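One structure follows; several queries about it will come next.
The complex appears here without one of its protein chains, the remainder shown in place.
Then we have chain A:
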Amino acid sequence: MTTICATLYEHLTSHPDLANFKLEFSPDQEGFEDIDFFCDVNDAKKSAELVVFRKTYFKVFKEAHALFERYILNVDKRDQLTWDDYLMTIGYLLTTSENKMIINIHEECVLRLLLQKKDPAQLMKMELLVIERLLTCTRNSVNKSSSLWIWYRKLFILCRNFKNLDKEKLMIQLISTIRTSACLHPSNYYCWTTSRWIFDNMYDTKHKEQLYEMTLEFSLSHPNDCSSWSALCYMICQSRLRLAYNTQDYERLYQRYTSSNIGITPKSNHTEVLHLTIDIPKFTDKITHYVDTLAIKDWPVFLCLSKVTSTYGGTSVPAYLQTWSEQISEFERNHGSIEFTNRNPIIPKDRSTDLTLSNSIIHYGWKKRVVESMM
């Protein structure tokens, strides 16, 4: 019988209609000794914060671990998964989300429950809520968990089969989950890898565009986020490159689900892969303007621009390269040649105390690297 794992689940599935729910972790606090979870709901802002204290975290793990010990000892009864087993996995997903055996048990529990429940769509809704709230929690080990992000892709596949689920809301929530997780964890590798996967497997152009726009907006506000810029570059170049890996991966995962394990015949993916029409010259102008205006000194931006130019470029040299070449020449006339170590621009020691100049050296250094590689 679970107690704290059950309470955790109740909290994670509470206030399902709130747009902003933040799962946070906190050291033990004076005055909260008798409280396991602190939940603060702000109806006006449509937001909630669920705080898990350090002692609570250990309590959850201890209970989940005890249940796990019981589970693995009952070898003969391993196929008889119960609701307590599901709650055990929830406790583990909070505390040690990379336990590979647990994520398998979790999937098996969900599939079994889908067959048992009178309203499987409601179960899917709650499961999505739990996983999204874990992926957007403040604990890095959870919000970057490769197992959780793969499970989220599988939920994307499964959700297509339930008519009672609001697909529009699902898509909004999905894009929001990616964004929130990315905000909490800079350069979140598995989050943005999943964004590419979702992008390639989106049901319709409208949501594909929304995901792209979110990625663009996020990247512009986070110039040093190498993962978001890499994902943005991928989305833009897909219209030309048409890499099929992610759509094939969807088919591979989808084939795991049959009417015998989810109760209904699952839908395959769309037969025709959708591609966005992106105005590449406009995009290039936008990014070069962004680079010039803000004196960007983060390589991920330049790498994205290089790749897009290389993918779509024709035989003529893009105008921005010529402009940058002139800017670099002028800068070096005034401040000396920009030097590199391992292709990274170097700030000379005698300039290191001048922050403005140091930043400019990096900014023009990256420009020089792009120009020299492409002209």
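One rule holds in what follows: contacts are C-beta pairs under 8 Å (C-beta built on N, C-alpha and C of every residue); 3 or more make two chains touch, one makes a residue touch a chain; residues count from 1.
Everything that follows uses one rule, which is that contacts and distances are computed from a predicted model.
The chain not displayed here is annotated in its UniProt record as "Geranylgeranyl transferase type-2 subunit beta", chosen from "Geranylgeranyl transferase type-2 subunit beta", "MADS-box domain-containing protein", "Engulfment and cell motility protein 1 isoform X1" or "Response regulatory domain-containing protein". In the complete complex, the residue from A:N104, A:Q122 or A:Q322 that touches the missing chain is A:N104. Screening A:T95, A:N143, A:N161 or A:T177 for touch with the missing chain picks out A:T95. Only one of A:E49, A:D84 or A:D249 touches the chain withheld from this view, namely A:D249.
For chain A, the residues in touch with the chain missing from this view are 58, 61-62, 65, 72-73, 95-96, 98-104, 107, 146-147, 150, 187, 189, 192-193, 196, 224-227, 230-231, 234, 243, 245-246, 248-249, 252-253, 256, 298-300, 303, 306-307, 310, 342-344, 346.
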